[in-house]
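One protein chain is absent from this view; the other protein chains keep their places.
Chain naming follows the written order as A and B, and within any one chain the residues start at number 1.
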Amino acid sequence: MSHTQDKSSAFRQGAMIFVYLAVLTALEFFVAIALGAVILLIAIALVKAGLVLYYYMHLYKLGEEQGGEDTHSYAYTTGTNRFGLWLFLLSDFFVFAGLLVMRFNLLGLTRPNLNQGLGLLVTAVLLTSSFFMNRAETAMAHDDQKGFITGTIATLVLGIGFIAGVVFVEWPAAIREGITASSGTPGAAFFMMTGMHAFHVLTGVIFLFIVLNNGRKGLYTDKKHWAVEAATVYWHFVDVVWIFFYPALYLIGKLA
Amino acid sequence: MKPVWRGLLLLVIGALVGFALGVGLEFLVMGEFDPAAPVASLFALLVGFTSFFWGVVGKSAITSGLISQIIGTLVGAGLVTLIRAFMGLDLIGSFFFTEPAWVFGAFIGVICFIFGSGIVSDWLKWARGIGTPEHHEDKPGWEKYFSVSLDHKVIGIQYTVTALFLIGVGGLFALIFRTELAQSQLQFLTVDMKLFGQNGPQLYNTLMSLHGMIMIISILLGIAGMINYIVPLMVGAQDMAFPRLNAFSYWIAVPAAVLLLMSLILGGFDTGWTGYPPLSARAPVGMQMFFLGVFTAGWSSILGALNVIVTVVRMRSKGMVAFRMPIFVWAAVATSIIALTATQFIGLSFQLVMFQRLFGMGFFDPAKGGNPILFQHLFWFYSHPAVYVFVLPGLGIISELLPVFARKPLFGYRWVAMSSLAIALVGFLVWAHHMFTSGMNEYLRVPFMYSTLLVAVPTGVKFFSWVATLWKGKIWTPTPMLFVLGGIISFLVGGLTGPPNATVSVDLHLHDTYFIVGHFHDTIFGGFMFPFFAALYFWFPKATGRRMNETLGKIHFWLMTPSFFVLTFGMMRIGLLGMRRRIVDYDPALHFDTTHLILTIAGFLIALSVCIFIYNFFYSIKNGEKADGNVWNSRSPEWQVPSPMPAHNYDEPFEVVGEPYDYGLPGSQYVQFIKNK
Partner (left out) sequence: MRHFVIVGILVIIMAALTYAGLNSAGLMPIEASAQAVSIDSLWNYELIAMSFLFALIVVPIIYSLVIFRRKKGETGDGEHIEGNTRLEIAWTVIPLFMVIGLAYMGAYSLGEVRRVDPNAMVVKVTASQWQWKFEYPDSGVISTELRLPVNRQVVLKMESLDVIHSFWVPEFRLKQDIVPGRVTEYRVTPSLVGNYKVRCSEICGTSHAYMESPVIVVSQADFDGWIAEQQAFTAANQTPEGKGQALVSANGCAACHSVNGAVGVGPTWQGLFGSTVELEVGSSVTADEAYLTESLKDPKAKVVKGFQPTMPIYPFTDEEIANIVAYIKTLK
């Protein structure tokens, strides 16, 4: 939880959370198939989001003492930056909330006929990328530069894989099924939601490239790595959005 | 040659050159010589505008940015046209480029403005792992206002002057259509006239729509100007928490304004500022410029708000606990909470229409299963809280200035502080009162009526507090105080005409009439315009070390205020009797001609008073009576140091040792400066 943990137990915790997330994802997939219980699906999504917010994004850091009295210290400035980042994410959250409103207003409790296998696959890729991002950040927090680099590269590969999976595999698959941007509201909702989300993954990828590059130059230490924390928190945010978008598009509702 | 004249000369030359370029381009591509071609007017506008700034200040952020935006727009539009050529699609639209080309071009134009103006240069260095100094030296003199400055005081003035410019543009549009409306039947905006591809009624619709949105943007910039200048001074900070983000938030409003002006020329649009589909889905290309312009301006609002909240939370002086902050800071925070979050919804609603137009995505198209009322929900979820963004800062100014001019504490300071937050919170729950006639679910109307009426309670707390602050005071009324009083009365009338709109059955009569137009002009002038002028007159000495002319100030007030009440009462009267909104013409049998003539005259008088203000404002910068001390005898920290404000605000930090508004308590002190050891 805090920096008093040593590196290996921090890694273990990160892995544990990932296992919980994977199990919950499998659970929500089967709940959807077997029960179709919307409330349960929402509850599972909330639990997953909570896990990511707390263990991966370290939401609790906002409540901690942020740098004390000396307003010019690095600690204080980082606390200020952290608060600013979370406000930015709060604002961005409203975009995705609005998209969910659009989806439920237009489609109600029906859902588009999407390829479930592909959906599960890209979800797994994104969730795994969050695991590696957490690993990378944990490594940096313990001054393990090499662990940070490999973790970030793994995140990047999976992140790019997610975007490619959505844009070059899922979208053509949907179009082949007759779900196009202009075919009706299911297609419009699907493409707008996945498109906006993929765009945010792309900006996350760009952010990570920058941080990886600077990391390789040795700019970050365990005491000073705000850019790494920022990129990490942003990356997990994009994952949290998908935690809600995935059931909203693939699992909730009956086929039209 | 003085810069202003150089600018005007180059404006004319640039406009002519741009016009010629546009005509030439039209000839090359279309094979016909057409001086009325919109692309010619567009180039005239863009090149003229850019040349003006080149003449005034030469190479600077504004000129680099605008040049980059023009080039980016053309390159982007050209790229899309090229792709369309490969795809075998048509290459020319009714306004030269096709709509997708214009949209993408405009988007690239904004991106190029951002990079070309230099506002992101520090961030780009950070991305490459290069550090930058914390402070930038500003250019000396007035040139710094055309450059990227990280100083919140400079940025505050940039926001303010841009706001005044947009008030002028929006006001000009109003004067044009008010002239047409002065008499029934069409006088000059006729069906046979044509300008920018629009006939008279279409041009009316565009001017009326842009009047609304340009004024709204001017309000957002005006409150940003006040908040940026004043809040760091009040909390004792050297600057805002994120100075570069602050500069970015200002500068991105410039390409946004350019896009809004482009919408006029590229065919306009006929929906009003609210942009409802399906009408907005079939409007001319100007609609897209409008959508993109507002979307871009939204970034300014959101990022600016983020900065304010972080600054107030993280950068207050020692001893400044929450209930010892100046009341304006509370107002700024409440405003920023709304702007940070709700703004995304107008961006989203406009984005969905843009994509419906570009890709046929049927969000609001019933033929594809879409729902036009969904747009209204998304749109108003922001646009109602937005009106609280417009008025909360101004109401904060009123609360801030009344103690100074009544020489008495702000009555019930804590309650007033909390009332701003309460208004912000309740303001999120009322949006569908704009939709009582929309055809939404009927059972939704009653809860929204209750929540709407509820907003009156915290608003009432403010009014009663203001009355109680004045009571038993020692009141003096220089110009800033006159505007504070005008704001109170105006906002009172606006607020009192709210409940009839809130009760659904009465609203069925009032909705979409001039009653509503009168109501919101009262609330907007009361909540923003009057307090904005009050703030400008009040803090002018702090920024410049000189006073604005008091006589001209009083003329401004006494010319504007009665005219304004004649305007809004007149509007409400004809609205009740059947005058609909957003119409270029009305039936003479309704006998509204006389009232409309009076409304037009009132509008011109208001415009005249604002011209007097503008003259006073710019003249007094160099020639106003010297005023480098605590001109108003205010307890607020910024007035305890000399004027103009030093570059880094407070050479010695201060500590809060008392209440902000303890006027009348002998020996009391609000702030104490800590001597440097």
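What we mean here is this: a contact is a pair of C-beta atoms (placed from the backbone, for glycine too) under 8 Å apart; a residue touches a chain by one contact, two chains touch by 3 or more.
Remember, predicted model here, so these are calculated numbers, not experimental data.
**Student:** Omitted chain: which shown chains does it touch?
**Tutor:** B
**Student:** From the listed residues B:161, B:279 or B:421, report the one that touches the chain absent from this view.
**Tutor:** If we include the chain that is not displayed, B:279 is the one touching it.
**Student:** Among the options B:33, B:142, B:471 or B:618, which residue touches the chain absent from this view?
**Tutor:** Of the listed residues, the one touching the omitted chain is B:471.
**Student:** Among B:504, B:555, B:605 or B:621, exactly one should touch the missing chain; which is it?
**Tutor:** Missing-chain contact among the listed residues: B:504.
**Student:** For the chain not shown, which residue from B:5, B:142, B:450 or B:558 touches it across the whole complex?
**Tutor:** B:450
**Student:** Looking at B:88, B:131 or B:439, which makes contact with the chain not pictured?
**Tutor:** Counting the whole complex, the residue in contact with the absent chain is B:439.
**Student:** Since one chain isn't shown, list which residues of subunit B touch it in the complete complex.
**Tutor:** Against the missing chain, subunit B presents residues 192, 199, 201-202, 205, 270-272, 276, 278-279, 282, 366-367, 370-373, 406-409, 411-415, 437-439, 442, 445-446, 449-450, 453-454, 456-457, 460-461, 463-464, 466-468, 470-477, 485, 488-489, 492-493, 496-497, 499-500, 502-506, 508-509, 511-513, 573, 576-578, 580-587, 659, 661-665.
The rule is simple: only the chains that are shown with their structure count from here on.
**Student:** Just how far, in Å, is the C-alpha centre of subunit B from the one of subunit A?
**Tutor:** From the centre of subunit A to the centre of subunit B is 35 Å.
**Student:** Per the contact definition, I'd like the list of subunit A residues that touch subunit B in the complex.
**Tutor:** 66, 71, 76, 79-80, 83-84, 87-88, 90-92, 94-95, 98-99, 101-102, 105-106, 181-189, 191-192, 210, 213-214, 217, 219
**Student:** Touching subunit A in the complex: which residues of subunit B?
**Tutor:** Interface residues on the subunit B side: 127-129, 241-242, 245, 302, 306-307, 309-310, 313-315, 340-345, 347-349, 352, 355-356, 359-363, 368-371, 374, 377-378, 381.
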